[in-house]
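A protein chain is absent from this complex, but the other protein chains hold their places.
And now, chain A:
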Amino acid sequence: MSFLLVQALSGLATAATLFLVSSGLTIVFGVTRIVNFAHGSFYMVGAYAGWSLIERFGGTPAGFWGSVAAAALAMGVLGAAMEIGLLRRLYRSPELFQLLGTFGVVLVVQDLTAWAWGPEDLLGRRASGLKGSIDILDQPFPLYDLVLIGLGPLVLGLLWLLFNRTRWGTLVRAATQDREMTSALGVDPARLFTGVLFLGCALAGLGGALQVPREAVTLQMDVAIVVEAFVVVVVGGMGSLTGAFLASLLIGQLQAFGILVFPQITLVIVFLFMAVVLVLRPHGLLGRAEEMPPTAPATVTVPLSRGRHAGVWALALLAVMAAAPLVAGDYALILLTEVVILALFAASLHLLIGLGGLVSFGHAAWFGLGAYGSALLVKHMDAPMPLALAGAPVLAGLGALVAGWFCVRRSGLYFAMLTLAFAQIVWSIAFQWYAVTGGDNGILGVWPSAWAAGKAAYYWLTLALCGGALWLLRRAAFAPFGYALRAGRDSGLRAESVGIDVRRFQWMAFVLAGAAAGLAGGLYAFAKGSVFPTLLAVPQSVDALVMVLMGGIQTVAGPLAGAAVFHLLESEVMSMTDWWRLVLGLIIVALVLVFPKGIVGFLSGLRSSFGRRRA
């Protein structure tokens, strides 16, 4: 009994941290309608800054709390700077750009943090004056955690007062409900938004600094916490503070007791909980329907260009590529093999984004599932390569079949969050299920059959399979199936009223895209000879998005060019520096800043301004 009580209390302490971080995320979302991927970065840097300050001044209670407060304020200032430098330019962009742009910040911050504090995990000193524990029903419980438990409701109360008893808070609430109206009333939205980012990021920094006495400060805590905060915000209802509090409590308890029952799959439980909540209560526990983000069209609405003589060009390209082994060396062939694989991966994502308007933020799940499918077949069943390769799209397709059923129930940002959640589920299974997947160590020794072992032979095999799959995807895009998918994107209302079951087409597209990505993953596993959980992780999903974005959404050939450019950039430029995250992050940020309305929007903007000049 007392054991359960202590477990519940430690769940409450976890909930307090979760609430601090997710309250900031939900406030920022409520006003700016941007889901700030970089929110976890402020939590992480807050923890690092807090660690440094506490090391220096944390000897006394006043020094400790002063250090925590200073770290939080510093994060607030950084957040305001990000609003002015980046977010301000993204408010009218499609959500894909907002998520990507802030993810670019995540990458940049990761490298800068590693540069400033080094790659080692840091252990902070305990909170001065709160080092001991007290006995609760004969079980010891850390005093500091008790303070944290009290802090959650305290912050909720303070925020309530701020939003309901001050003029600034009233303006923020007004802006949350109607941005245009508020600015029409003479409120400077720019200053309001900067203030909101200050508050939100300060809360994230506070959460981070408060973690210093509890756990090690690491470079991985940013993505880990932001994904958890996404879950809290989505479960609670996007933009709802009380909802975030409630969801934090529930998820804190779920984690505290989940670890007792299913120690291997605590992460899975949390994400499944979110998926179930979203299916039962589409707007979250306390979210309201009208708080649904107004989804800016993620894609362009010009006809997909069919391209003149596309078939001729494709055959010519294929012939040139097939001849490559005659002149290219081994290294170039490896690179080309990877480009071809990634082209299929990017094209499969393009099917969802370009045709369906469905921005998936977890497409790596299916790529990785295909890779793991092949590797597991080889490792545990001694399958020959052809069988293992055939298993890749099947496993990925089945995974997408299950996940897709949930995901296509929602659109826009919620769809992005759901796909991210499922990718994290798959990732955490690969990461935590040591006995089968080898966890962190991955699976090694996944080599092609003897007949395909040569670099040229494997390249040809890859070219044939990916080329075939790409051709099928292209046929599907111009066949009634692809048109029905576009019909659902252009006008769901009209599509339903002429007999098109939009969800069913989206679900089918999800499975098709998943299977295609799975085939790419299987080929990748044999190309590399090994698989690791990173194949399923968020950065891999982002890579695919960047490839699609670079190539442009308006053509079926775009993702292929995007994959080639991106991979060459990655392997040739970024391998020359240790700071590849920094470089990639800056590229992403530049990409979304230069093309805030999408590449096609940029081009048509150019065309119209060009036309004006000539007229």
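Note that in this section a contact is a pair of C-beta atoms (placed from the backbone, for glycine too) under 8 Å apart; a residue touches a chain by one contact, two chains touch by 3 or more; residues count from 1.
The rule is simple: contacts and distances are computed from a predicted model.
Chemist: Pick, from "ATPase", "Polyketide beta-ketoacyl synthase 1", "ABC transporter ATP-binding protein" or "Formate dehydrogenase iron-sulfur subunit", the protein name that UniProt gives for the chain of this complex that is not shown.
Modeler: Looking only at the record, the undisplayed chain corresponds to "ABC transporter ATP-binding protein".
Chemist: Decide which residue listed in A:486, A:567 or A:581 touches the omitted chain of the complex.
Modeler: Only one listed residue reaches the unshown chain, and that is A:486.
Chemist: Would you indicate which residue among A:498, A:576 or A:594 is in contact with the undisplayed chain?
Modeler: Counting the whole complex, the residue in contact with the absent chain is A:498.
Chemist: So that we can see where the missing chain sits, which residues of chain A does it touch?
Modeler: With respect to the unshown chain, the touching residues of chain A are 300-304, 472, 475-476, 478-484, 486-487, 489-491, 493-501, 505, 508.
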